[in-house]
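The following block contains the structure, expressed as structure tokens.
Here the complex is missing a single protein chain, while all its other protein chains stay put.
Residue numbering begins at 1 within each chain, and the chains themselves are lettered A, B and C in the order written.
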Amino acid sequence: MSSPSKILKKDRLASFLERLLQERQVFAPVRKGEVILIREIDSPSQAVLEYRNAKESPKSVLFPQRETLFRYRAEKGKAEVDIPSGREQGRVVFGIRPCDARGLLLLDKVFGGDCRDPYYADKRANTVVVSLGCANPNPACFCLSMGGGPCSAEGSDLLLLDVGDRYVAEAGSEKGTALLEDEAFEKVDEETVALAEKVKRESKASMKPVALKEKLEEQLERLFNDPVWKDLTESCLGCGICTYLCPTCHCFDLCDEAAGTTGERIRVWDSCQFPLFTQQASGFNPRPTVKERFRQRIMHKFSYLPETQAMPGCVGCGRCVTECPVNLDIREVVTSLSEGNAR
Amino acid sequence: MMENPYVPFLMRVEEILAETDDDNIKTFELSFVGKADEERFVYTPGQFAEISVFGKGEAPFGMASTPTSPGRLAFSVSKIGVVTGELHRMEKGDVVGVRGPLGNGYPLESFKGTNLVLVGGGFGFSTLRSLTNFILHDSNRKDYGELSVIYGARRPGLLLYKKDLEIWRERGDLRLHLTVDKSENGWQGHVGFVPDVARSVAPNPRNAYAVVCGPPAMIQFTLPVLKDLGFGHENIFLSLEMRMKCGIGKCGRCNVGSKYICSDGPVFSQQELSHLTTEAHG
Amino acid sequence: MRQLTTDIRSMARKLLQEKKVQVVIGFERGSMPLRSRPCFVRKEEEVDRLVWDGFCENTLAAYLPKRKEKTAIVAKGCDSRAVVELIKEKQVQRDQVILIGVPCRGMVDRSRVEARVTPGRILQAEEREDLLILKGSDFEEALSRSDFLHDSCKTCTHPNPVLHDLLAGESLDEKNQDSFSDIEIFDAMTPEERWSYLSKEVDKCIRCYACRNACPLCYCPECFVDASLPQWIGKSTDSSDTMIFHLMRAYHLAGRCVACGACERACPVGVDLRKLNRKLLKDVKDLFGYEAGLCLDEVSPLATFRPDDPEHFIVNP
Partner (left out) sequence: MRRMAQSSTWEPKIVAFLCNWCSYAGADLAGTSRIQYPPNVRIIRLPCSGRVNPFFILSSLQKGVDGVLVSGCHPGECHYLTGNYSARRKFALLKSLLEFAGVEEGRVQFSWVSASEGVRFARLIGKVTARIKILGPSKKLVKTPARGPFHAAVND
């Protein structure tokens, strides 16, 4: 094992979280009614670590569904703009799944790059990601086929692997290594390392790979104008579930909310699946039906992002698979596209 | 580029000029409220900016002015939606927000020493006006070869920038071909569609670039004409339009294939576009 | 169940063979256990994709508006009621659609089943009469299917198609009148309690509009949430905007909602959309004596009036 690792006994987890909470905002899986969501916690007992995956992805911690960009006051002949102070408190995103941690890497690329997005980047710079490996991936999970894995540390500063009464904690970055300095962590022994390796092996083996022919990107380019899209998307209702729950989808809208002479410009999530997303003021819409919009979603994830960001816009978390009201399964869609024909 | 790319700076409305006889297109001349903003705003023809009407939102417009006349920016606005409707209600002295310059602009370096054919239709002419005035400026004219401008509108009353057109007509170093789809009010000029005019004018493709900007139908029929005349894909540039929001390649809506019109464009060579899978252009 | 599948397939095959329709919209096996999903069959040789089981929860009538082909649709009671409303609202032409009616014993709510067997993984699910047999990697369990039905199926009073051209299987007994006791109980709470309950529900909403898009009667070319001139409500998850969205979504379906429950089932975060929907179902019934989707000749309650309509709420100074 090359990365620094230690042991965190489960009975010492609460004290570790307690110390994190003293200095930073901690976001963790919590139970809300029947579902698990990633929310800010104020006590270690709120965190639920025996769970499959959260209903919503953790992207909202860094890219909230609604965010104020600036406030203004505008009157006849004058205007003032005020930007919310950029000082972001340190954050820990604790106990998210490895797929979601990896999803943040794509957001990093999109919101970083040549033109840095200060709202995302300021939060991100002060964020530590502690993920929790999956011993029991869901039937809908396919992280392995998207280049990640149920116990992949990619995108995590610290990866925890559950080996019974303790976690093995592997640091994936300096931020993670720094966390290992906490007194709750103990030196790792060989027996525990072997257990962790077993968890990794077994969880990987339990996953069914998505059958992808090699050159999905090329097939997609070739199939852009193919009638196959009509067949693939016929059952699509055109709602935004798949994009809103997705850990990598990041499209947004900017709008003004005014109250008299003051107001604010906000950023809100938007979805390429909505008809108005690309409709021009003239009424012309380059993506007028579900077919074009669904195609955009697939092309963006599996052709455009691999080309521009060297990473697909999908980490295989399976949310769109389980939550789609009509079970339009993205795994089947990519499989059939990679074969060059309809399912 | 600004430190926070989402926050506009302020500009004041100095002049409002009704361009068309139906009053649907007005040109707004804006001055910088802050001196520092003026210094930061270094642009080339073909770039655009997002104009904010506080409380209503933003919309993108190509600069119709040129960097050769500093201190002011001009934007032509067609009254069509929420923001543009509100802009049309504005008066001299009102303040708007501006973010920019955005996009890549026309490839002026490549154009140097070559002949240029600018083909524009309707509202899409605004950045070609900027390009034309830029080239015609005393300090630039010698850097470029022959300049032909083919510009059409549905009818004479809808031609933009009539004062510029008058001046250009008087100049010996520019060939101006105006056309309208339909004549009216004693129009003395040419009647016909832009692609047909392009064919009859038959600009020489040797050492030349063509720049096309206009409604989709015009582009669709002009490209084959340019091809017939001998213009290669790499020598034809287009300025594309799509619904935009952020203007910096993040919000995800204005892509043609893997490129964002706002940040990779809006100006693309036909060569570049031929590699893109897209529903949007031509 | 098997017999119904066989019946549906043979009806679909015949319709396609005789070129009476170009497409049959029905259900096929889904990609995961406990799921069936909409499918569109255009060729005879694909007819065997069609299935009928307790997971056919989607309201297929949502696919009918704007469809140009002649279409056959597998229709449960609620689907048929939606078709009736769509015909009345001139979104579907009666002679363009053939209804393959299927009496429905209610559909299984997979989230309830999954909650029951957590943390096990269900690998296979099948139905035998009234039993739901679940198999996992390390367990097998038989549940009584009627304990795991969707809420909307539990209160359904029209399990048989009210309009059909063909009928698969045999009609089931009609159920008792809906008592709306849930609404009466809720109404008995204080306004503050009701407000706080609904506010909490609505705060879960992520504005994905799946409820709207899954609804067979939500076919407006431009929904009020999308309108920009004027913009009626904001686009964010602001609590006031979201509450108004839900109130108005329900209100716009007043006298049109056929209680199919597609909206509740589509919601990924489990907003209790039933409360508002059922309040309006109850009011429409109590005030105007109307139940949507039962009869092609009945005028919709908000498209008509009676001079002696209730006006107990009018202020008389």
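For this structure, a couple of remarks:
Methods note: a contact is a pair of C-beta atoms (placed from the backbone, for glycine too) under 8 Å apart; a residue touches a chain by one contact, two chains touch by 3 or more.
Since we're looking at a predicted model, the values are computed, not measured.
Considering A:Gln65, A:Ser206, A:Thr262 or A:Thr289, the position touching the chain not shown turns out to be A:Thr262 (whole complex).
Note on the undisplayed chain: of the listed residues C:Asp95, C:Glu192 or C:Asp297, the one touching it is C:Glu192. Contact with the chain that does not appear here is found for just one residue of C:Leu143, C:Ala250 or C:Ala292, C:Ala250. Contact between chain C and the unshown chain involves residues 186-187, 191-196, 198, 224, 232-234, 238, 240-241, 243-244, 247-248, 250-251, 254, 276, 279-280, 283-284, 287-288, 301-302, 305-307, 309-311, 313-317.
Here is the rule we go by: only the chains that are shown with their structure count from here on.
By count of C-beta pairs in contact, A-B exceeds the other of the chain pairs B-C and A-B. Centroid distances built from C-alpha atoms place B farthest away from chain C. At the centre of the protein atoms shown, by the Cα-centroid criterion, sits A.
With centres defined as mean CA coordinates, chain C is found 31 Å away from chain A. Separation between the centroids of chain B and chain C, computed from CA atoms only, is 50 Å. Mean C-alpha positions place chain A and chain B at a centre distance of 39 Å. Shared contact sites, meaning residues of chain B that touch two or more other chains, fall at 81-82.
Contacts with at least two other chains are made by residues 253, 255, 270 of chain A.
The residues of chain C lying in touch with chain B in their complex are 228-229, 231. Remark: chain A residues 69-70, 72, 74, 76-79, 81, 83, 110-111, 113, 115, 117-119, 220-221, 224-225, 250-256, 258, 263, 265, 267, 270, 272, 277-282, 286-287, 292, 296, 299-300, 303-304, 307-308 touch chain B in the complex.
Across the complex, chain A is touched by residues 1, 3-8, 10, 52, 54-59, 80-82, 84, 93-97, 241-243, 245-246, 248-255, 257-258, 263, 277, 279-280 of chain B.
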